[in-house]
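Removed: one protein chain of the complex. Kept in place: all other protein chains.
Lettered A and B in written order, each chain numbered from 1.
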Amino acid sequence: MKGRRVTDDAKRSGFSRRSFLRGGAAGALSGGLTTGLLTGETASAAAATDPEATETLGPGPVEIELEVNGATRRLAVEPRVTLLDGLRDRLDVTGPKRVCDRGTCGACTVLEDGRPIYACSRLMIESAGRSITTVEGLGSPDAMHDVQQAFVDHDAQQCGYCTPGFVVATAALLTRNAAPSEPEIEAGLGGNFCRCGTYKGIRAVVAGGKGGGVSGG
Amino acid sequence: MRPFGYAAPATVEQAVGLLAAEGSEALAGGTDLLSLLKDDVERVDRLVALRGVAGLSGIELDGGRLRVGAMTTLQELRDHEDAIEALPALAVAIDGVASAQLREMGTVGGDLLQRPRCWYYRRGFGLLALTADGRSMAAEGDNRYHAIFPAGEARFVNPSSLAPLLVALGAEAVVHGPAGERRLPVEALYRAPLSPGERENTLAPGELLAGVEANVDGSRSAVYEVRQRRSLDWPLMAAAVTLTGSGPRAEKARIVLGHAAPTPHVASAAGDLLSGQELTSETVAAAANAAVEDARPMSGNRYKVQLARTAVRRALGHAAGMEI
Partner (left out) sequence: MADYSWPEADRRAQIGARPARLDGPVKSTGFAKYPSDQNPDGLLAAKILTCPHAHARIVGIDTSAAEAMPGVRVVHVIQGEGSEIQWAGDEVAAVAAVTEDLARDALRAIRVDYEVLPHFVTEEDRDGAPGARPAGERAEGDPDAAFATAHRAVERTLGMPQMAHMCLEPHGQVCSWDGDELEVHASTQAVSTLAGQFATELGLPASQVRIRTEYMGGGFGSKFSPDRWGIVGAELARKAGAPVKLFLERDQEVTVAGSRPSAFARIRAAADERGKLVAWDSDSWGSGGLPGTGQTPLPYVFSRLPNRRTRHTSVPTNLAGSRAWRAPNHPQACFLTMAVLDDLADELGLDPIDFLERNLDLTGRPDTYREQLAIAAEMASWKERWQPRGREREGALQRGLGVSVHTWGGRGHSSNCDVTVHPDGAVEARIGSQDIGTGTRTIVAQVLAETFGLELHQVRVSLGDNVYPQSGPSGGSSTVGGVTASTRRAAQDALREVLVHVAPRLEAEPEQLVAGGGRVFVDGDSSRGMSWREAAAQIGGAPISVQGRNPGPGRLISSGVGGVQIAEVEVDVDTGVVHVERMIAVQDCGLIINRRLAESQVYGGLIMGVGYALYEEWIPDPVSGRLLNADMEFYKLAGLVDVGSLEVHMMTGPGYDERGVIGLGEPPVISPGAAISNAVANAIGVRVPYLPLTPDRVLDALAGRGEPA
């Protein structure tokens, strides 16, 4: 698949040192299993005794750093600001759309460290130190990602408001599995909804053009 | 959302310490809690982010014992081939969350402790949704998605995707708190609140669900969910069953309904009926009927009794590998 690669190379120490912790802790999520699982013995002694690690930030603005579409962005946000609102209102990254704002419709889908998430249901401060890819980061009108090109080719869009989320979710699905089965399509795109009714075209995108669709020619 | 503070502890001890303070809530995947805060249904002074807490995430399968950290995402669990091979019903329960985004964000602990979806609760009328003069809004209003086994005035349903299966398996929850670790059956995490101030889970202030453990050897389990849409949609009803013993006879059967009651509903009469019995279409049908014998549907959810019967029948059929 051509287009910008979706990477998982976040520098996960995205809080500014002045206001917050010295990195590392946020990286523990995917740090793998240790034998002490579920017994509470896994924490390093250093972290456990680091008084700053339990500092409460906010409710006022907190300086954070994150990567958005390949560029390092630094800004001060209140903890209550969602990733979606932070992207749209603070960074003017308006590809992801706010539709349901309750983690249901998929229009705000972005990749966080390569994984599809609902940006409306993630606090921006939680994405500090991580890498965010929005639909704009996959490609541009002059250099479209394959999936974006396929959305054009199969007329998988009408008003276009669900499209950014669908493009990102579809790219994530096809990265996981280039030829998904019906249950895999259900699992991959069940969390995105369109109102105009563009599913025929999106089906064709997922099928790599083999599913008919609303194509040219 | 109202303003709140944010803390990101690195250890379970730190998290427990932070959570002990009044007004603190644990933030896991965020897919439920942020909606509750946006709707002003719940309020917090401080969110304690568990994403960076060491040791809360991971999957272990050791001698038939499955251990899953509470911050393990549903997708991580779904992608763990050994766990799914040992307990295929997990895949059904997780795939029921038909949204890649929710599976990537949502955690095992978050799934178990998510708050009810009751539309009265979500609109600020409280878990019991009583009017000023003490009448039940759910009973008098629209209850098509509500409990067929209400408990007192609690008429919402437990929404967890994993709880019915874990309860059927007899899984244990591992809880950390100010007093250290305690273990309890997963079903003991839940209760039906009796008064408006009560929650539907039994965690004390400062306590944190760290993970779950279950024996997955020597039994057959299945989950069947009735969902209206194949796309993201709450089940209208779910059944999980675990049969011990092999062959056509079930030594012991545990049958648990989800989306049926304020807690995962253990249909013990139905399980008892099957225990020691050969599974035939007759015994399965009898168990399905027994599972709903004491159902008390309301004005608009009688159909859920039928759904429960069907879900039990189909789950049993899948677990026993028979056509029902």
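Here are some notes:
Operating definition for what follows: a residue touches a chain if its C-beta (ideal position, glycine included) is under 8 Å from a C-beta of that chain, and two chains touch if they have at least 3 such contacts.
Since the model is a prediction, treat every value here as computed from it, not as a measurement.
Screening B:Arg123, B:Arg183 or B:Arg296 for touch with the missing chain picks out B:Arg123. As for the chain not pictured, it touches chain B at residues 1-3, 40, 98, 117, 119-120, 123, 125, 131, 137, 140-142, 144-145, 226-234, 236, 300-303, 306-307, 310, 313. The chain not displayed touches chain A at residues 78, 80-81, 85, 88-89, 92, 94-102, 104-105, 107, 134-136, 138-142, 144-145, 148-149, 151-153, 155-164, 167, 182, 185-186, 189-190, 192-203, 214-217.
The working rule: only the chains that are shown with their structure count from here on.
If you average the Cα atoms of chain A and of chain B, the two centres end up 27 Å apart. Chain contact summary for the complex, chain B toward chain A: residues 1-14, 17-18, 27, 29-32, 34-35, 37-38, 46-47, 49, 51-55, 57-60, 67, 69, 71, 75, 95, 98-105, 174, 176, 181, 210-211, 213, 230-232. Only residues 20-21, 24-34, 36-44, 47-48, 50, 53-60, 62, 78-80, 82, 101-104, 106, 109, 115-118, 120-123, 125-126, 169, 172-173, 183, 186-191, 193 of chain A touch chain B when the two sit together in their complex.
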